[in-house]
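Yeah, one chain of the complex is gone here, protein chain that is, but the others are all in their spots.
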Amino acid sequence: MPEEHAHIIPYRTFLLVWVALLVLTGLTIRAAQFHFGALNVWIALGIATLKSSLVVAVFMHMKYEQPLFKLTLLSALAILAIFVGMTFLDVLYRS
Amino acid sequence: MSRDLPPAATGRGFFDEGRYPGIFGWIFSTDHKRIGLLYLWSIGTAFCVGAILGLLLRLELWAPGRTIMDAQTYNAAFTLHGVIMIFLFIIPGIPAAFGNLVMPIQIGARDVAFPRLNLLSWWLYISGAALAVTALFTGGGPPDTGWTFYVPFSTHTSTNVSLATVAVFLLGFSSILTGLNFITTIHRLRAEGMTWMRIPLFTWSLYATAWIQVLATPVLGITVALVFAERVIGTGLFDPAQGGDPIMFQHLFWIYSHPAVYIMVLPGMGVVSDIIPVFSRKPAFGYKAIVVSSLAIAFAGSLVWAHHMYTSGMSDTAVMVFSFLTFIVAIPSAIKVFNWLATMYQGSILLDPPLLFALSFILLFTIGGLTGLVLGSAATDIHVHDTYFVVGHFHFVMFGGTGMAFFAAMHYWLPKIYGRMYDKIVATVAWGVIFVGFCVLYLSMKVVGLMGMPRRYWDYVPEFTGLNQLATIGSWILAIGLVLMFVNLIRGLFWGPPAGDNPWGGATLEWQIPSPPPAENFDSDPVVTHGPYDFKKAGIL
Partner (left out) sequence: MSGHLHKDYTGAKFGMWLFLFTEVLLFGGLFILYGVYLARYPKEFVMAGSQLNVWFGGANTLVLLTSSLFVAMSITALRRGAKRLCLGLLGGTVACAAIFMINKFFEWSAKIHHGIYPGSAHLKEMLPGEMVFFNIYYLTTGLHGIHVVIGAIVLSWTMVFIKTGRVNAGDWVILENAGLYWHLVDLIWIFIFPLYYLILH
């Protein structure tokens, strides 16, 4: 079966990603100490998204998976985004 | 399509001795066909209990004031009727019973992708059902909140909502596992030559349904868990006294429960899509359109949940947006109806029981769908919200729709599974009685709802008496039809004449193997060379 010959990720790659994650964690802690107002949350979410992308792509092997895996993950996230976004149609516009 | 011929049918296919003796060979079986039957009988039992509760409700509503039960009992009765019918009958119904029985065979597989998960899913169903029953007799007694468990009542009532929410959580998990299993199965286990565009429409409908099961059900899980938490540990995320918002419960609840109605109806549409071509002796018209519309319904169904909340106090912006989007969902459903009718046009129609029930689906679902537009339009909904118009609407789509499709599936596929045929004339009579009873019962509800009778009320003003009595009489006619149908089916499937491998002349793979199917489904993996409704190439026409 072709999967047995699937790519083995070297230890080094994992370690590099781990370092990047630590750096991003430091970055998000630092960013939180500044007054960006409403932007603080979005910066935090942006950095968290970057961190998760690294975990998903490398630690969880998604970078090397077939398109179906990537498509379905994006679909699931899109559905969650729809649920959140449309709820705000109510919450933000109450009189 | 080539296959090796099986040995002369002497055994009873997959009914022969299982891996373990006696009943353990069933309740610990990982064979999708046995699991399908476990589900079928459990679901059938749940339906009967739910139906009896419905009859009792109608008896109480024979006259204003108390007839056979007090108000508290009535509230518990309609809650239980809803919980059983929705979580134990309609949501699992077609996918768990007929999806399991038929889908792997339709795609040329030996079983589903995760047979042990499949068995676990049934055990979760049974556990959820057992807990729900336990909630009737423990704690503060049976829940009286309605199946929708709205806060603040559900977080404050002394009835055993806490146990009921655990039951619902387990049932949701069961549904999730079924969906996960089916998606993987359909992606990974199709036989050689079974391309995406050769998959039978029933399997396509299960695929679309499975995605909703996987993506929407977890939101129900967290919602009931939050109700449980509010009751048991005092968190107040929906409690204004603690800064919470009760409307947020409704959002989270309907984010699942609206897509859930598509979990309920899509498989029913799939059954109809498989039956119509066979009984018209014509390939399905607009196969691709039906496929796309199934996926479109699944997606669009996740955009419209707040049309259940127009009167809740949410923003006008939300009311308008959700109302607008709701109209869009009607389009793919209409596409299906037109395709079904076009399939029948100039076909050679065989008015056998499966077709009769399938045709009832088309008519009754359409009527229900049209009344859905009245509800989806915010302006008119203000008038009919929480009246019997709503009750009539959803019984038309869920019972007249999915219920009829479930009956159609029984009459279509059970002769394959059991290898015996029922009496078709009695089945036709039963269908007729069911149809008449159904219309009397639920049309009366729509009228009395428009007149203003609220739902979930134990009592009503005397002006509504006539229509309520008419509805109750309808419920008795319906009950007689149902009993006739079930007795006829059971008699036929256990003691009727042999059905043969292909009593209806279908071209999908399940009709090319013996009845009952052998344990491994196929002697050797099939190779598919034509579409699911290509009767000529299948050598049937």
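The first chain written gets the first letter, and so on, giving A and B; residue counts start at 1 in each chain.
As a convention for this text, a residue touches a chain if its C-beta (ideal position, glycine included) is under 8 Å from a C-beta of that chain, and two chains touch if they have at least 3 such contacts.
From a predicted model like this one, the values you see are computed outputs, not experimental measurements.
Enquirer: Out of B:His156, B:His187, B:Lys288 or B:Lys536, which touches the unshown chain?
Expert: Checking the options B:His156, B:His187, B:Lys288 or B:Lys536, the one contacting the hidden chain is B:His187.
Enquirer: Check the options B:Ala135, B:Met194 or B:Leu215 and report the residue that touches the missing chain.
Expert: B:Leu215
Enquirer: Which listed residue (B:Gly244, B:Gly270, B:Pro354 or B:Gly437) would be found touching the missing chain in the intact complex?
Expert: Spelled out, the listed residue whose C-beta touches the missing chain is B:Gly244.
Enquirer: In the complete complex, which positions of chain A touch the hidden chain?
Expert: Its contact residues with the unshown chain are 1, 3-4, 8-11, 14-15, 17-18, 21-22, 25, 28-29, 32-38, 40-41, 44-45, 47-48, 51-52, 55-56, 58-61, 65-66, 68-69, 72-73, 76-77, 79-80, 83-84, 87-88, 91-92.
Enquirer: Identify the residues of chain B touching the omitted chain, counting contacts across the whole complex.
Expert: 30, 110-111, 113-117, 176, 179-181, 183-184, 187-189, 214-219, 221-223, 225-226, 229, 233-237, 242-245, 248, 251-252, 255
Keep in mind that, in the parts below, only the chains that are shown with their structure count from here on.
Enquirer: Contact residues on chain B for chain A in the complex?
Expert: For chain B paired with chain A, touching residues are 187, 215, 219, 247-248, 251, 255, 302-303, 305-306, 313-318, 321-322.
Enquirer: Please give the residue numbers of chain A that touch chain B in the complex, ascending.
Expert: Those in contact with chain B are residues 68, 76, 79, 82-83, 86-87, 89-95.
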